[in-house]
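Every protein chain of the complex appears in place save one, which is left out.
The first chain written gets the first letter, and so on, giving A and B; residue counts start at 1 in each chain.
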Amino acid sequence: MIGKMLENVRNKRPLVHCITNYVSANDCANALLAVGASPIMADDKNEAEDITGICSGLVLNLGTLSENKIEAMLISGKTANAKDIPVVFDPVGVGSSKFRMAAAKKIVSSIKIAVIRANSAEVKSLLYSAASNSGVDSDDEIEADISNAKSLAKKLGCVVVLTGKTDVVTDGQSVYLVRNGHPMMKYVTGAGCQLSAVMGAFIGVNRSDVLLSALSAVCMMGLLGETAAKRLKEGEGSASLRTGIIDGLFLLTQEELEKGCKYEKYI
Amino acid sequence: MIGKMLENVRNKRPLVHCITNYVSANDCANALLAVGASPIMADDKNEAEDITGICSGLVLNLGTLSENKIEAMLISGKTANAKDIPVVFDPVGVGSSKFRMAAAKKIVSSIKIAVIRANSAEVKSLLYSAASNSGVDSDDEIEADISNAKSLAKKLGCVVVLTGKTDVVTDGQSVYLVRNGHPMMKYVTGAGCQLSAVMGAFIGVNRSDVLLSALSAVCMMGLLGETAAKRLKEGEGSASLRTGIIDGLFLLTQEELEKGCKYEKYI
Partner (left out) sequence: MIGKMLENVRNKRPLVHCITNYVSANDCANALLAVGASPIMADDKNEAEDITGICSGLVLNLGTLSENKIEAMLISGKTANAKDIPVVFDPVGVGSSKFRMAAAKKIVSSIKIAVIRANSAEVKSLLYSAASNSGVDSDDEIEADISNAKSLAKKLGCVVVLTGKTDVVTDGQSVYLVRNGHPMMKYVTGAGCQLSAVMGAFIGVNRSDVLLSALSAVCMMGLLGETAAKRLKEGEGSASLRTGIIDGLFLLTQEELEKGCKYEKYI
């Protein structure tokens, strides 16, 4: 099933519009190319509608945010909604500034999001903000993550992908836990942004099941991190891991993906 | 001849002003350094004139376009024209939005361009737009490419470099076909942008023959893609190819370049 979703990306070669930060834009573009999709990065309000309109997926990423980018995101989001193009939202550092939080609120209140991809803190920030009630803090980290991800998914009517040591993927009802990934991945900037970008391709061509296509992308990027870490030679570190992840994405077969996935249905 | 052009870049170390996108800016800068030139990336209208004025070449690239960048391009282009600094124009995705098309029209109508570096679709878009008459579509792709590249070159009085499976280099009269390159290069984002940037260095120091210096840069980047693909080891993919291309540019000798070029004079 998951291998099939990768095959769909490679067969249909979706064009994915990313309004994203300039820190990881190059990695996101290379990841999209490596998986068999086509990236188009454009963040100006004057072309947001045109560009989104020719794409199969839209990815909104709050990194290196600016007023112009927010305008572009709102226009692109509305265009995507009108044309049934699925939207991935990556609220990078949403708790770090009032500016990002205000932008995130505007986005989730005016655009129908298909998938939110965020870390634990970002999910909590969105949850607190969206409902002015509290996210769960718990001694048991994974229980808190599952509860917060489910709450946010229900509140916004979307799939939430919370990435961390164990990843949580939920539509508010079902919950999958993913145990792919490698601790070294957190030393590569934009690993999360790359996942969000690639997810734009996956849900763009596998629209009948957003939950499972999001799950597939999470397993895949985690697996690539594991494989790249295993392949590191003496003297190689985080920069070689970064190269190895994209190399692996280029070479990955359906069979390897199916075989390497580590997920379980939790609920 | 082509090796000599590379030698000129290394001896004169031209400073090249790039007004370019943030997706491939890092690769363009590293490519310029590797070939022996110096990059300066600056895209604000407030410094466009000053920066272009101290450079030997100017490269205008439409990726991640904004209003501010367009203003900077127009100022820099005029400065370059006034000081006889050659201008390379890379109309990235010009057919993707009215905004890019309008910017491209303004650029080609108000700035004298030395070289346009574009793919087949972009050349066609510029041609349709520039003349409101049609580019050629043909069952024979390469014939259509040659015809469109020649028409655009004549119309704008510049050299056109159309890159694809076979590259076309023409000043509207003579036509060269280049058979260097490797299919994997299309999985590296900004490979075309890098070519445009490096071309800025080549024509900056080889002004007496823009056609042949553009041809040299095309052969060179294609050859580097071939060599880098050949050197890939098991487990290496598109990200290693990206590294290999810039490594190769750093190490390339005149002799290797002369020997590896695959071009023919078509007309």
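In the analysis below, a contact is a pair of C-beta atoms (placed from the backbone, for glycine too) under 8 Å apart; a residue touches a chain by one contact, two chains touch by 3 or more.
Quick caveat: nothing in here was measured; it's all calculated off a predicted structure.
Chemist: If the hidden chain were put back, which of A:11, A:96 or A:110 would touch it?
Modeler: Reading the full complex, the residue touching the unseen chain is A:96.
Chemist: Out of A:8, A:21 or A:46, point to the residue that touches the absent chain in the complete complex.
Modeler: Selected residue, touching the omitted chain: A:21.
Chemist: Taking the full complex into account, find the residue in A:39, A:57, A:190 or A:204 that is in contact with the omitted chain.
Modeler: Of the listed residues, the one touching the omitted chain is A:190.
Chemist: Name every residue on chain A in touch with the hidden partner chain.
Modeler: 21-24, 26-27, 63-67, 93, 96-100, 186-190, 235-240, 242-243
Chemist: Using the touch rule from the top, list residues of chain B that touch the missing partner.
Modeler: Counting only chain B, the missing chain is touched by 22, 25-26, 29-30, 33-34, 39-44, 46-47, 50-51, 54, 68, 231, 242-251.
Please note the rule applied: only the chains that are shown with their structure count from here on.
Chemist: Quick check: how many Å separate the C-alpha centres of chain A and chain B?
Modeler: Here the centre of chain B sits 33 Å away from the centre of chain A.
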